[in-house]
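Missing here is one protein chain; the remaining ones are kept as they sit in the complex.
This part shows subunit A:
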Amino acid sequence: MERDLLRQALGFHGPALLSLLRTEQHDNPDFRGLLPPGGPGLETLPPARKDRGIDNVEIQNFIAKKADLLFSHSWKTNVPTITEADEENEDYYAIMPPLEQFMDVPSAERRELFFRDIERGDIVIGRISSIREFGFFMVLFCLRSGVIREIADLEITALCPLRDVPSHSSHGDPLSYYQTGDLIQAAIKDIDRYHEKLTVSLHSSALSPSLASTKLGVISSEDLPLHYRRSVEISSGLETYEKVLQHSLGFANPAVVEFLVGKLGLSESSPPSLMRRLQSQNFHEEDFATALRKKQSASWALKCVKIGVDYFKEGRHVDAMNEYNKALEIDAQNVEALVARGALYATKGSLNKAIDDFEIALENCPTHRNARKYLCQTLVERGGQLEEEEKLLNAESYYKKALNIDETFQEAEDALLKLRKQMQKSLEMREKQAAKEERQKEKKIETSVEKLRKLLKEEKRLKKKRKRSTSSSSSSCDSSSDESTSSSSSSSSDHKKRKKRDRSRSESSRSSKHTPKSSLNQSRKDDCYSPPANTSASFLNQKHEMEKLLERQDRLAYQKPEARDRYYSLPRTSLYEEDHGGRSEDSRDSYSSAKTQANSNKTEKQGKVDRIFFDRRESTGPCRRKSDDKNKTQYSGKLEKDGGRKEQHRKYSPSQTKYSTSPTGSDYSTKSVEHYKRYTSRWINESSRYSADNRPELAQSKREREPRSRERDPAQTQEVDEEAALNGKEQSGSGARKNLPQNLLNIFNQIAEFEREKGSKQKNQ
């Protein structure tokens, strides 16, 4: 308890209060401590000054009961020493004239109180009454800081000595600057309370520190304080305090309470009360609205995370993501939600986002084990990605980061060691590669020369065969037409017709050549490009057909030239693989996108094929008799369409480097690479077998038939079925990938591995 305060109260209320206090507060050790065992204590009290009112007993009772709160130290500290530094602003609160003006306090009391309360450093405003050689006298009429009093009629004079007048110029008397009647703002320097004499100064050093910026010296009448002007305004009339207050602008300010509460040092966050149960310092922090809301939000967010995790387990990743985002909206710092979302990002392949989430989670909760674990794993995975992208330094930093978070994380350590070895190797590798490229260039030139030679040989052979093939081919056609799913029966005449047409529209350079040559062209073309070329889908189809045909050829044992034809195309395909294999390794994301593209391409293709099939059916309907011819013309028309493009490819084919950069090359989706892979490997095996066989006669007819049947295939239902089957396989594949990303990753890795081997094998050949 505040001893002084209690004394003050006791001095006011007299011994009656003390006895009440004794009974009410006897349990309070604080109060008993104040009662001295003897000597000058609370006992030595002057008699009560207050004449007893009816309510006085009640009030004393009240004081006695609430003494522990009223005189508590905590209340005392609530009152700060208020400085008057802030400029009065009429807008914030009502600035009232001094209270005594309304109370009509006699001037003698006011004068006495003024000299009692005035203090050094207070700012006074007065008018110069006389100037002497030792200074000037001023009559004070208002106060700016400290106490605000009505003193205008009190005729209080103050002396400003010469040494306290700052000189305004280097020479001359500083007092010459001032005139009688000037308004002067000055700081109180010295007070003689007994003789009621004041000394003021114009040096700002005389001011109290909080008011140091106030300008001292001559002021104009506009600079007079607001309360003084107010008091002058009302002094003439009979305005009451209430009216002035009500009419004041600041009183209507909606924030006036807030402003004045701050000015008077009252606390709104822990408001005072004389009720024991309302002592705000006794309230529990966790009972406050913000704490409760936080707790509630956290549990709500956790609920959302749980729902999200359930979705995630069901494979509904979008729903799960929505739930996680909702959880984070509710509670932005929710660690569980951040970890869960990070995990989802990681599974979706957005490793950087995942890392961000994990890092925020760890910031908020550095001890979260899952966050730490996942972050390490993700960092290592991301590092692995970067490694594949050949950004070895970045990868290294990711591994290091993972190790910083968890020093015992073995994966990261292994990866880091491996990476360092790789980095050492990479320099050597680079050199080797450069050398290899050189070698490869030479090799390529060689191979193209060889190829040309082979082509020429082939031509010659074909020329010979053509002469005697007419009869045999027609017979063989009859026998093989049953096997072929195509409804057409080819005849040599048809074939010739088509060839002729083909030739006639072919470029001038080609037309000058022999028929067999052109037929070779045709067959080769057909072999490599199914009618709607340039799409991955068509490639896939072709390969499937090829597979079938190859099987058939296994049964019929006269495939040598065919096989050889294929064999020619081998180096090219293997080259694609290298090309695409490399790309697919770049990043899994790009791979999957390419894959989906391939999917869409294929479905589109299927539709197209269907349509073509239909169109043809309708058009062939009326003239069924000549359906074969019709079909052929249709095909030739199609070939015509694609012809230009094919010619281009043909041109490219000799130079493989060129080919790989051609637009079609990029059209082959990485998906098709897989298929390619399988077939090429087959061809290699088979071609070696074929080369052992030697059945040139039958091969001729076969070769003639072969392209046509395959060509027509897309128009047939079988083709469509195959398409559908492929699509199905595709879809199931992608579904499996979603569910089992790890499995697929393994598969991809295997593929990549296989391709790499393949590539090197090809090169060595």
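Operating definition for what follows: contacts are C-beta pairs under 8 Å (C-beta built on N, C-alpha and C of every residue); 3 or more make two chains touch, one makes a residue touch a chain; residues count from 1.
Rule of thumb we're sticking to: contacts and distances are computed from a predicted model.
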{"item": "Name of the absent chain as recorded in UniProt (options \"Protein cornichon homolog 1\", \"Terpenoid cyclases/Protein prenyltransferase\", \"Cyclin-Q\" or \"tRNA (carboxymethyluridine(34)-5-O)-methyltransferase\")", "value": "\"Cyclin-Q\""}
{"item": "Touch with the omitted chain, as defined above, among A:Asp27, A:Asp287, A:Glu407 or A:Glu437", "value": "A:Asp287"}
{"item": "Touching the absent chain when the full complex is considered, from A:Leu245, A:Leu417 or A:Ala435", "value": "A:Leu245"}
{"item": "Sole residue of A:Pro174, A:Pro272 or A:Gly349 that reaches the chain not shown, by the stated touch rule", "value": "A:Pro272"}
{"item": "Touching residue (missing chain; options A:Met96, A:Val305 or A:Leu351)", "value": "A:Met96"}
{"item": "Subunit A, residues in touch with the chain not shown (by the definition above)", "value": "4-5, 8-13, 49, 53-55, 58-59, 61-63, 65-66, 70, 75-76, 78-79, 81, 93-94, 96, 98-100, 102-106, 109-110, 113, 116-117, 119, 146-149, 240-242, 245, 251, 254, 256-258, 260-261, 263-266, 268-278, 280, 283, 287-290, 292-293, 295-296, 299-300, 303"}
